[in-house]
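One protein chain is absent from this view; the other protein chains keep their places.
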Amino acid sequence: MEQKFSGKVWKLPDDVDTDTIIAGRHGVIVDKKEMGSHCLETLRPEFASTVKPGDILVAGKNFGCGSSREMAPESIAVHGVYCIVAKSFARIFFRNAINNGMLLIESEEIPAHCEEGDILTVEVNKQVTVNGKSFPIPKVPQNLFAIIQDGGLVNNTIKRMQQAEKEAM
Amino acid sequence: MAFIESLLNKKAGEIAQLAPMFCVITDGPGHAVFNQVSVPEIKDKEKVVIILDHDIPAGSFASAQIQKELIQTAQEGDLKFIQSKGIGYYVMVNEAVKPGDVVVSCGEHNAVYGAVGALGLDLSDAEMAGVLKTGSLAFQVPETVAIRLTGALTAPATCKDFMLKLLGEVGKDGFGGKAVEFYGPALQALTLADKMTLCMLAGRTGAVTAFVNERSEAVNATEQREYALGAVEPVVALPGDLHTVEKIASLAKTPVEACFVGGCTGGSLEELRACAAILRSNRVATDTRLTIAPATNAVYLAAIDEGLIDIFIDCGAQILNPGCASCVTTSKGVVGDGETMLSASCYNYTGCNGTKDAKVFVSNATTVAASALAGHICIPNK
Partner (left out) sequence: MGYTLAEKILMKNTGEKHLEPGNIVITHPDAYMMHDIYTSFLKRALNEMGVKKIKHPEKAVMFLDHLMPTNQATTDPEHYRDGIEIVRKYNIPNFHKGEGISHSLMHELRYARPGTVVTATDSHTTTYGGAGCFCTGIGHTEMAAALATDELWMKVPQAIKIVIDGELPQGVYAKDIILKILGDIKSDGGQYKSLEFTGSTVADLSMQARFTIANMALEAGAKCGLFEADEKTAEYYDMDYNEISWIKIDADANYEKILHYQAQELVPQLSCPQGVDNVHPIDEVKGVKINEVYIGSCTNGSLEDMEVAAKILEGKTIAPHLKLVVIPATNHVFKESMKRGYIQTFIKAGGMVTHPCCGLCCGQPYGLMSDGEVVLGTNNRNFIGRMGTKKSLIYLSSPAVAAASALTGVITDPR
C-alpha cells in the first residue's frame, strides 16, 4: 500500500450492515468476482458496475455491522477498493477488512466534510485531506499494520509460519 | 363394464358432462389459473379448495409470491384453504374425497383418487378455468386398460417397484388416452398408500385416469394385462424419466450424495416404518445426506408417536415438514453439479431437484434408506 494515495468518494449512510453489503444468498458464491457483482446491490445498485479501483468508501457509524461474513469486505476489495473511512466500524468487519489488506480509517469528522464524488487524499497514519481541509487520523497498531502491508492475513500468516519453522530448526 | 363406465353410467367413447365435486388448486402447477378467472366469476365457490403443499414453507421469492396471491384469493372468495397439512393428494384422500366424486386439479397425479373409487383428472390451466366458471366439464369416457394383479409382493420389493417396472415396459404414452383399472386377488393385501402409488404412477403412462377396483374379478376392457406381484424385484429409474428402469444389481455401488424419503409415492406411514426398520441403530454415510418428509401431518404425528422420527434423527437424517419437500423443488434438499440423488419421490427429470448437472434416480423408500447407510445404491437386506 502506498503511503499517500487519492481516490473518488462513494458516500454511504450509517449502519450499513453486512447483509446490505452482500446478501447472505450471494455471500455463499465462491467465485469472488461473481460474488462481488452483488456488492451493495440493494443500497447502490450501480456500485458494482461503476466503481473504479482506488475509489474510497466514506460511511457513517457502525459500518459493516451484522454478520461475520468476510465476503462483505471481500466483495468490496474485489473491485480494487482498499480504503474505507467511517465514523465507526463493526468489530468483525474491522478485523476482516484488515485481514483482506484494507486500510480502515475511523473519523467522526471526515464523513461530515465530504460528499459523493469528492477526491480524498490519504496519508497513511497521518492525515486525510478533502476539499482543502486536512484531518488527523489515528495510527494503526503495529500488528495490524503489518497485516495490511503484507497485503492481508494470508501472506502475513505464510510469513509467520515460515518464521516459526525457521525458529524450530 | 369397466369401472369408469359404471361410475359415469356411460360407455367408452360417449361424452359425459361432469360436475366436479372438488377443484383443487395448489401452489404447484395450476396456481396461475386465477389469472384467467376472477373470484366473482367462480360458479361454485364451495367446490374450490386451495392447498399450499408444493414449496412449504416458501423456499423462494417466487414461491412466496405465488402463495401470497393464493392466500389473497382464498380470503377474497372465502374459499376452502388448506396449508401446512402435507401433500394435497393425501389430504384430499384422507379428509374429503368419497367414492364416486369427481376431482380435478392441474397436477400430474390426480389419478390417485381412483384408489378410493373417485375419478381424478389432470386439467390444463385453461380447462380448469372453464370448470371454475361453469362448474362442469365435458369428458369423453376413455377406453380401459385392465390390469389384473395376482400373488403377493415379497420384501424388499414394493408397489413402487412394480409400477416403475410397468412404466419402463409401457413407456410414457403406452396407455395414452386410456383409463387404467387395477383388479385381481393381489389387491386385498395392499394398503391404501400402495393403491395410491398404483393409481398415481399409472397416470405417468399417458393414461387420463386410473382406478383400483377391488370388487371385480373380471373387467371388460379393450386391453387386458396380468402381472404376478411375486415376481417383482426392487428397481431404480435412471435420471431423466421414469421409463428407463434397471435392476439394482446393475447400478450397485453408484455413489449417492443425497437421499430423499417422502413425496406422494414414498412418504406414507408404512414406508416410514419400513425405512425406520433399516435405519434403526445405524448411521447415514458421512458423505451422504438423507432428508425424510412424512406425506402428511397425520403421518408425521403417527411417526412421532411410534418413535420413527427419533430413529431418523438418531441415524443422522433430517426431517422436513410434510409437503412435496425434496420431490420437485429448487430449494430444500437440493443436489448440485456432479452430485447424485436417490429419491423415493416420482420425479427425476433434468433439474427437478437442483442443478441440471445433478442426477436423480428414483426407487422405493427402503432402497433409499439402505442406500443412505451404504453411501451408494444398494438393495435393503432386511
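For reference, chains read A and B in written order, and residue numbers begin at 1 within each chain.
Just so it is clear, a residue touches a chain if its C-beta (ideal position, glycine included) is under 8 Å from a C-beta of that chain, and two chains touch if they have at least 3 such contacts.
Remember, it's a predicted structure, so these values are computed and weren't measured experimentally.
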item	value
Of A:S37, A:S88 or A:Q149, the residue in touch with the unshown chain	A:S88
Option touching the unshown chain, where A:V51, A:C65 or A:I105 are the choices	A:C65
Hidden partner interface residues of chain A, rising order	15, 17, 19-20, 23-25, 27-30, 42, 61-62, 65-71, 73, 88, 90-92, 95-96, 99-100, 141, 143, 152-154, 156-158, 160-161, 164
Where the missing chain touches chain B, by residue	55-61, 63-65, 67-68, 71, 74-75, 81, 83-84, 257-258, 286-287, 289, 291, 297, 300-301, 304, 309-310, 313, 316, 318-321, 323, 326, 330-337, 339, 353-355, 358
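The definition used in the following text is that only the chains that are shown with their structure count from here on.
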item	value
Intercentroid distance (Cα basis), chain B paired with chain A, Å	53
